[in-house]
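Note that one protein chain is taken out, while the other chains of the complex remain in position.
Chains: A, B and C, in written order; residue numbering restarts at 1 for each.
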Amino acid sequence: MKYPETKPPVFTLTAGPVDAYPEVLRALGTTVLYDYDPAFQAFFEDLTLKAQEAMGCDLPPLILQGEPVLALEGAAASLIARDDVVLNLASGVYGKGFGYWAARYARKVEEIEVPYDTAIDPEQVRAFLKAHPEVRIVCVCHHDTPSGTLNDIDAIGAIVAEAGALLLVDAVSSWGGMPTSPTASQAGIYVTGPNKCLGCPPSLSLVAVSQAAWEKIEANPDAPFASMLSLKDWKNAWKKTEPFPFTPSVAELNGLSAALDRYLDEGPEEVWARHALTARICREGIKGMGIELWPVSEDIASPTATAVKMPDGIDAGVVLREARARYGVSMSAGRAETLGKLIRIGHMGPTAQPGYALLAVSAMGGALKALGAKVDVAAGLAAAQATWDAAIDA
Amino acid sequence: MKYPETKPPVFTLTAGPVDAYPEVLRALGTTVLYDYDPAFQAFFEDLTLKAQEAMGCDLPPLILQGEPVLALEGAAASLIARDDVVLNLASGVYGKGFGYWAARYARKVEEIEVPYDTAIDPEQVRAFLKAHPEVRIVCVCHHDTPSGTLNDIDAIGAIVAEAGALLLVDAVSSWGGMPTSPTASQAGIYVTGPNKCLGCPPSLSLVAVSQAAWEKIEANPDAPFASMLSLKDWKNAWKKTEPFPFTPSVAELNGLSAALDRYLDEGPEEVWARHALTARICREGIKGMGIELWPVSEDIASPTATAVKMPDGIDAGVVLREARARYGVSMSAGRAETLGKLIRIGHMGPTAQPGYALLAVSAMGGALKALGAKVDVAAGLAAAQATWDAAIDA
Amino acid sequence: MKYPETKPPVFTLTAGPVDAYPEVLRALGTTVLYDYDPAFQAFFEDLTLKAQEAMGCDLPPLILQGEPVLALEGAAASLIARDDVVLNLASGVYGKGFGYWAARYARKVEEIEVPYDTAIDPEQVRAFLKAHPEVRIVCVCHHDTPSGTLNDIDAIGAIVAEAGALLLVDAVSSWGGMPTSPTASQAGIYVTGPNKCLGCPPSLSLVAVSQAAWEKIEANPDAPFASMLSLKDWKNAWKKTEPFPFTPSVAELNGLSAALDRYLDEGPEEVWARHALTARICREGIKGMGIELWPVSEDIASPTATAVKMPDGIDAGVVLREARARYGVSMSAGRAETLGKLIRIGHMGPTAQPGYALLAVSAMGGALKALGAKVDVAAGLAAAQATWDAAIDA
Partner (left out) sequence: MKYPETKPPVFTLTAGPVDAYPEVLRALGTTVLYDYDPAFQAFFEDLTLKAQEAMGCDLPPLILQGEPVLALEGAAASLIARDDVVLNLASGVYGKGFGYWAARYARKVEEIEVPYDTAIDPEQVRAFLKAHPEVRIVCVCHHDTPSGTLNDIDAIGAIVAEAGALLLVDAVSSWGGMPTSPTASQAGIYVTGPNKCLGCPPSLSLVAVSQAAWEKIEANPDAPFASMLSLKDWKNAWKKTEPFPFTPSVAELNGLSAALDRYLDEGPEEVWARHALTARICREGIKGMGIELWPVSEDIASPTATAVKMPDGIDAGVVLREARARYGVSMSAGRAETLGKLIRIGHMGPTAQPGYALLAVSAMGGALKALGAKVDVAAGLAAAQATWDAAIDA
């Protein structure tokens, strides 16, 4: 029995999109209201304040009407003025990619780049900023998803703050799945999305903008307005008395509301704990069957996705197809530089459950074995189970 | 008994967003697939081809991941090169607004502007193009929603084609509710959205781009790429073998698929017929109670929204609140220049049903009467009913 | 344009099933839990207590796993012992029908029957009970739906209580749409269903059983047990520590929970008020166009359904088909003795909104007119609108 590519897989254990929580899927089908209806405008204000509570930011966050790529491009366009010198921190494909957007708007983009299985050393940032006091903005990706690695944005944020620069954080695939927040990282702009750990479908962004960042945006004559890329347009739109720049994605906002309720109701710490545990079980299972993780150290492995290094001579794409065909499990390939070299198992929202780690180990191991890799699937499953049990009994 | 503003209205008869069809609302809750899962990629290809069938365009249309404001801004940015002279046709707030986008990208924007209760005269366009052979692009809004008026884009399109220029059409709130298509209007770019007459929530755009327009875009060195505003990025994304520029809005695409199925299954001509009939009944009801329509002539009144002129001394906003409080009916205000002066009753998708025209007449008339306007609600209802009956018996 | 029979109508304004509230429809799709899962057992206990709050009964009501016909048959089988003399009150098809069930179990069934456009006179019941002290059980239908008429169950209940007998009430299509309760009617057994005024799909029953009725049931050696018809089997099933007699209808219970939340959140008095107002508008509209109501007096017309008498020579079935074909409005025929003679317009749950009364008048009037009846539809609409306005301004 093999699972055909023409039908949905049984388990989507990707690094996103993942399936949405059932509550969210149902909420998407709520009666669509007119955006200027007073009930909708009040809903949007309440929703924004609920998002603020969940994100723990000082000002109401922006809810932008596109997946976080919109928010990141918009943030670059809004924050970076033509005279700015930007320091881009690149420890992976997404961090690197942000530099290209930054370069569109900045006078100059400096970059600290490290191998994509490692993380940025905050001390290197400190040294760089000391040597380059002209840097106004520092950009960093928290969880560089195509590598499954984390940067220490809170440490970096403290250094950036000390240097009087503004930090722009991409926390798309970390926020909601681990302890991280705009304030802890002292971010000027902190971009995340409900389509990863919050368990919504992709379509919206959440953007926390600090007072200082708003001032910089408002002082930037090139900051987009009357544009899809504008942050400014949305600054006051959360207030029920203010108009929307354009029609918001009503159904997705209904879904977001259900997701935030769920997050706050389960309790952020409980949510983070099951993401962390699922990732730990997954890593132990992978290592237990004799396969290496992609990150050089588990200290920088994200609790929201596990990147698995492919054994020499084995192409990740072939493994993915095999795992899907044999076990009905869909996982994520790498991107760009990491494409073909690794496979990512997501632990996000509804899939951040230990049981799914077991299934991922089974599918990854079974596919590798079927392709001739030296792998002890049974040992992997045993390690995963033992890790789970140890955590339960702790 | 009055309906409170804190709760949803009973009937949303706005010019959009309107409520989605029930099939669409349910489809939004479909299991979210990973965008690179082969089943999803095949789905997206099928969906694009289904959209092509519905739109009747020569090439697969783009499905963009934002409501049509994104598509219009992206179209302007992509099509209009820095040396271009653009002719913008403005018969309303939306047509006028497009000119501002055009001005960002063009060398020069010429404009034919007419009063916002009238339509562009195609012969004036012909004369202008003859006098200004340097015009490369002509922009027009088909149904200028804030006025409820139609421009004759097929006639204009023929003239533009003859002049060797490219036509950019905003058919957001007309397509799917009346006979109109990219080919009939000979449009270079034809933008619409599933969130009006197709009965989806707002979040996506459909964009037909002609071969000639693609050539112009590709020759434009400033056309956005690697950007939310890019059309180019999405050109080949419909093919199941090609990557997505960024994560598509999976849930909304599931909704779109259901909406297209419904549209094709009911039959476009049947759909258009009920939009037209609903609008006609509504107009007769409004006139029947002694209130004027906004358009100077019914010949240019859209079958997808009826704009009602407020009697002297009566503010549209007050009427809207009164209608909602008294009858639970939510309708749309004007925008910008038309704000306060008119009210719009939408006939779009699920609300394009004669019964809703009757309710709109009841609510509009009742609210006006309660505010002291001279209005014969009973006569309006009688006229609406008589129009309906005559159509049934025809 | 006519609406085909092969497709759903646009408006379902029947006396039930009506469409469910949107919240309920969404709740039906909640993840199905195992009935013995502790989370489900706790949910069922909470649900029962919420139903008790809504019904205002002294003991937790039974939630039976079938539409109210099950509950009524089960109530007859459980309560009526083979030596019992039962008085059945028949003012309509449903009341009459209950007598047949009663006759299966009772030693003797006495009956007070009145014409089906009138109501039972409580004084007649008093006199009968005085003359027949052997009567142990009195059965009455509150809202005899096929006639759209109400019996005064509170007055009857007081008389029955005084006589020391037990009252069995069918309040299926009245409860939740008007002020009525098990305690106000002093009912021994009070049967209702969530599929009428509560806005759920048909599939469940709610049954309030008094302490005295439980004692009678338990003393009845023929009361069903280990049977679908049993009330006893379910007596303690609401407790989270107790087993279910058989598998409950999990999805429907999820829907019921949402419906009860909605009912309690909107406020029962507000719910009743809009049922009453809708019915009043509908009746004035019907009369206003020159058509008679079925009940001999409006004092006994139910606020949850309006029964309209067909003019001489006009068959109700033909009118129903015509109304559906012309206006997309589905209404209810009569049943048995009232079949062909009347049409019923429901005002239940989501359709208990004045706007729907207007549409019903339009469709009923238009269909009658098309069939040659002497009817002034415009006058009917005017009367409905005027009634609505008067109520708003009151």
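What we mean here is this: contacts are C-beta pairs under 8 Å (C-beta built on N, C-alpha and C of every residue); 3 or more make two chains touch, one makes a residue touch a chain.
Just so we're clear, the structure is a prediction, and the values are computed from it rather than from any experiment.
J.: Touch partners of the unshown chain, restricted to the chains that are shown, please.
T.: The undisplayed chain, in the complete complex, is in contact with A, B, C.
J.: Which one, B:T30, B:T48, B:T149 or B:S174, makes contact with the chain that was left out?
T.: The missing chain is touched by B:T30.
J.: Given the contact definition stated above, which residue among C:I112, C:L229, C:V319 or C:A384 touches the chain not shown here?
T.: C:L229
J.: So one chain is hidden, and I want to know which residue out of C:T48, C:S78, C:S91 or C:S203 touches that hidden chain in the complete assembly.
T.: C:S203
J.: Which parts of chain C face the unshown chain closely enough to count as touching?
T.: Here the touching residues of chain C are 5-9, 12, 14, 16-20, 25-26, 28-40, 42, 65-67, 69-70, 73-74, 100-101, 195, 201-203, 226-229, 246-252, 255, 324, 330, 332-333.
J.: Considering the entire assembly, which residues of chain A contact the chain that has been omitted?
T.: On the chain A side, contact with the omitted chain comes from 1-2, 10-11, 29, 273-274, 277, 326-329, 353-355, 358-359, 362, 365-366, 369-370, 377-378, 381-382, 385-386, 388-389, 391-393.
J.: Spell out the interface residues on chain B facing the chain that's missing from view.
T.: These residues touch the chain not displayed: 22, 26-27, 29-31.
Here is the rule we go by: only the chains that are shown with their structure count from here on.
J.: Would you kindly state whether over half or under half of the residue numbers at the chain A/chain B interface are used by both copies, giving same or different?
T.: Looking at both copies, the contact residues mostly coincide.
J.: Any idea what the CA-fit rotation angle from chain B to chain C is, to the nearest 5 degrees?
T.: Roughly 180 degrees of rotation.
J.: Need the CA-centroid distance for the pair chain A / chain C, whole Å please.
T.: Taking the average C-alpha coordinate of chain A and of chain C, the gap between them is 52 Å.
J.: Could you give the separation in Å between the centres of chain B and chain C, each centre being the mean of its C-alpha atoms?
T.: Taking the mean C-alpha position of each chain, the two centres sit 44 Å apart.
J.: Just how far, in Å, is the C-alpha centre of chain B from the one of chain A?
T.: Computed from C-alpha means, the inter-chain centre distance equals 35 Å.
J.: So which bits of chain C are touching at least two other chains?
T.: 29
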